[in-house]
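A single protein chain has been removed from this complex, and every other one stays in its place.
Take a look at chain A:
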Amino acid sequence: MATQASRSAARLMISPSVILLFLWMAVPLGMVIYYSFRRYRLLNPDRAGWAGWSNYSNFVFSPDFGGALVNTLILVLGVLLLTVILGILIALLIDQPIWGQGPVRILVISPFFIMPPVSALVWKNMFFNPSNGLFGELFKYLGMPPYDFLGQAPLASIVTIVAWEWLPFATLILLTALQSLDGEQLEAAEMDGAPPLKRFFYIVLPHMSRAITVVVLIQTIFLLGIFGEILVTTSGGPGTASTTLPFLIFKKALLDFDVGTAAAGGIVAVILANIVAIFLMKAIGKNLD
């Protein structure tokens, strides 16, 4: 199998898919870079010529940019924190031999099967809506004025929705990690005089560190791009209270029709995502080897 001929044959065979994948990535990226230096506003008749770095400075120095950056970080960190902590707790819970374990596990996983805009709409209309939502009813039942979640705490509400969507993923990975823990280690710790809480912090948590790393890395990649949930719930508002970086780019491109600035924003977002990725790999990547 490893002869010279078979190896070059293998290369020849996989080259179409490799080339296709490369073009798939390189062409859009190249086009975005190209547009980011062009003057290209759909609402302006003068849409030709180079713009230099002005698209970039427009995007970065626009009043919304700093807020969007902070919102993106809050969204990512908030969801990570919620999913990891709740994921560990739920994994610990459903790892116990309980009655109806199978159905419970399927129920825990089910939010993952619902497409993001749908679950965001369900949350918006069924739970958060101050006049018709279940939370509103609960507040009324308790004798308090209903709270307008999406109006008063838009970012926290979106964090809740997204965390609900991603909790099954975190739980599932953490559960498998939990199940791979050698029971004799826990028994040894028990004999060594470690009470349950210390057993958790000294034995269980370090054992799960690799799984937690995987959850954090994978979720960060997806959470940086959260868009649909924001569009169908708050549309980035009120004001810019829940506008994140991807949503800001969307606004530039399809509300302001400024393709050049949106493209520049896209490139900025790509660079920022890479910085986050490098930072993460440095910080927790060592858990993976």
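Going forward, a contact is a pair of C-beta atoms (placed from the backbone, for glycine too) under 8 Å apart; a residue touches a chain by one contact, two chains touch by 3 or more; residues count from 1.
Operating definition for what follows: contacts and distances are computed from a predicted model.
Enquirer: Between "Succinate dehydrogenase subunit B", "Multiple sugar transport system ATP-binding protein", "Cytochrome bc1 complex Rieske iron-sulfur subunit" or "Methane monooxygenase/ammonia monooxygenase subunit A", choose the name on the UniProt record of the chain that's been left out.
Expert: Missing chain, UniProt protein name: "Multiple sugar transport system ATP-binding protein".
Enquirer: Of the residues A:Pro28, A:Gly52, A:Gly66 or A:Pro206, which one touches the chain left out of the display?
Expert: Only one listed residue reaches the unshown chain, and that is A:Pro206.
Enquirer: Could you tell me which of A:Ser57, A:Asn125, A:Gln152 or A:Gln185 touches the chain that is not displayed?
Expert: Residue touching the absent chain, from the options given: A:Gln185.
Enquirer: Identify the residues of chain A touching the omitted chain, counting contacts across the whole complex.
Expert: The list for chain A reads 182, 184-185, 187-194, 198, 202-203, 206-207, 209.
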